[in-house]
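Can you read through this structure? Questions will come right after.
Here the complex is missing one protein chain, while the rest keep their positions.
To keep things simple, chains are lettered A and B as they appear, and every chain counts its residues starting from 1.
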Amino acid sequence: MSIEDGIAVITLDRPDKLNAFTTTMENELIEAFDATDANDAVRAVILTGAGRAFCAGADLSSGAETFSEWSAESNGNDANGDDLRRDGVDLRRHGDDLRRDGVDLRRDGGGRVVLRMFDSLKPIIAAINGPAVGVGITMTLAADFRLAADDARMGFVFNRRGLVPESCSSWLLPKLVPLQRALDWIYSGRIFTAAEAFSAGLVYRLHSREDLLGEATALAHSLTRDTAPVSVALSRQMVWRMLGVEHPMVAHRVESIGINARGAQADVREGIAAFLEKREAVFPDRCSDAMPDLFSSHLPRPRW
Amino acid sequence: MSIEDGIAVITLDRPDKLNAFTTTMENELIEAFDATDANDAVRAVILTGAGRAFCAGADLSSGAETFSEWSAESNGNDANGDDLRRDGVDLRRHGDDLRRDGVDLRRDGGGRVVLRMFDSLKPIIAAINGPAVGVGITMTLAADFRLAADDARMGFVFNRRGLVPESCSSWLLPKLVPLQRALDWIYSGRIFTAAEAFSAGLVYRLHSREDLLGEATALAHSLTRDTAPVSVALSRQMVWRMLGVEHPMVAHRVESIGINARGAQADVREGIAAFLEKREAVFPDRCSDAMPDLFSSHLPRPRW
Partner (left out) sequence: MSIEDGIAVITLDRPDKLNAFTTTMENELIEAFDATDANDAVRAVILTGAGRAFCAGADLSSGAETFSEWSAESNGNDANGDDLRRDGVDLRRHGDDLRRDGVDLRRDGGGRVVLRMFDSLKPIIAAINGPAVGVGITMTLAADFRLAADDARMGFVFNRRGLVPESCSSWLLPKLVPLQRALDWIYSGRIFTAAEAFSAGLVYRLHSREDLLGEATALAHSLTRDTAPVSVALSRQMVWRMLGVEHPMVAHRVESIGINARGAQADVREGIAAFLEKREAVFPDRCSDAMPDLFSSHLPRPRW
């Protein structure tokens, strides 16, 4: 991860493996988003890949047994958990595993990353610099924006491997593209072009590979340059949480708490004063110590 | 408010202030939608602005302290509520205020208007005749349709003032435009053109300023000319309520109750007969006294 001029860049960095997704990568991504949230110097995050690919999907170097082993492993015959390891990582650190019918289920790793992104305090821009397949594309669905290289290719290939959609894509994808398109991609598992992704609305903008990071940076600055960090963080949580809420009254409660809470902080006074004086605002409130809680009393986060 | 040929026109009427939103306007809008609902002569409602603007947002004539005062006020140190006044209006009349951590929170005024529009029995067309900024654009999101003058400009400017989205826009906006576009507008707070609003789907149609009201009227007539008022009112409630419902079974219950209830009323017999006789229907049922209740047994409205 690099940080420059308020923008953190998180790079998937196994270019010789086309950045294939591993348990190590899963845990490092979660730690990276913990770090960008905690660091007031970071206003926005760009997620991209090293080399010619964005992410080729789950690492299949264990071969045909990749998911079979995974399941067997996670069923944990060894009650001491000695077998609950993969890539040298203790699987139980993935979070609380779910017991069902007396066996332990292992949590989907892509889903753990996506849920961490869902809660991010900073806007996230996925800069899809090349092929993004399987978890390589689904992990980007909790980014706020997807920019793509115009020669990138994508695929929700799970049904071609005998698997199922993951990384919360069964929830996220139909909120981003028309339902018929989402079902076509998921059922067929076919690879499609960045042009199709753009015309369906999955990708916000297409750029040449050489321009991609620069354009992602420009978008990041356009979101953060004139805005209060705490307001952006609250907005992010509000919009994402409201996607699944049953009635606008819930939004009204959360927003009312938000206006009252912000009204008691310094940013609003500065924001209005700067507007009336036709000057740039300098917002004093910081995410690290001035984030009001708008949700817990009305909309608790479901637990795993 | 004027009423002509079945169409009520509600006009934001502080043209010298670009129709900036006040507590008085908030209360008058709620009363206006109460009136259009109660009046069987009104089949549809157009909401527009006087002069060159639609609505420039919250009235900031109190200066940098606008929202700070608001919060202090609403925290109500005076238990008798003597301080709970603004623009001469008793804030407690805003509805039941929410106590939290032992203090009173003031409800978002734009949200109160939008929730009243959400429950409207008559279709609402926002005719956005000029700039619509802040609450000026968010108040239109609970309208069924937004038509705009082709030179109008819009902005969800809250994050530039240190505020947060309001008027239930955190819930409504992503239901109207693609999520990436909604997040761009909300995070950045930037002003955008009517052309961008149209291409994103926020605005249903663009017209010249001189044609705007005429086109809004024509759309209103197209919705109401051949349709039963009670059917339109029920349809309106059904579609808006179903936006946040977890399973189509809930719709099936509400719709089944609806068909049974309508089958016992006079409109259906007339509607089928007119269709079979190839003549215009004359529907006898009226919203004021013939609205069946399809919801309360299955889908109660959340309370503040």
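Just so it is clear, a contact is a pair of C-beta atoms (placed from the backbone, for glycine too) under 8 Å apart; a residue touches a chain by one contact, two chains touch by 3 or more.
None of the values given here were measured: they were computed from a predicted structure.
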item	value
Selected residue (touches chain absent from view) among B:D13, B:D34 or B:D226	B:D226
Sole residue of B:G57, B:G110 or B:P123 that reaches the chain not shown, by the stated touch rule	B:P123
Touch list for subunit B against the chain that is not drawn	123, 144-146, 175-176, 201, 204, 222-224, 226-228, 230-232, 234-236, 238-239, 242-243, 245-260, 262-273, 275-276, 281, 283, 285, 294, 297
Positions on subunit A where the hidden chain makes contact	60, 63-68, 70-72, 74, 98, 100, 105-108, 111-112, 114-115, 118, 142, 158-174, 178-184, 186-190, 241, 244-246, 301-304
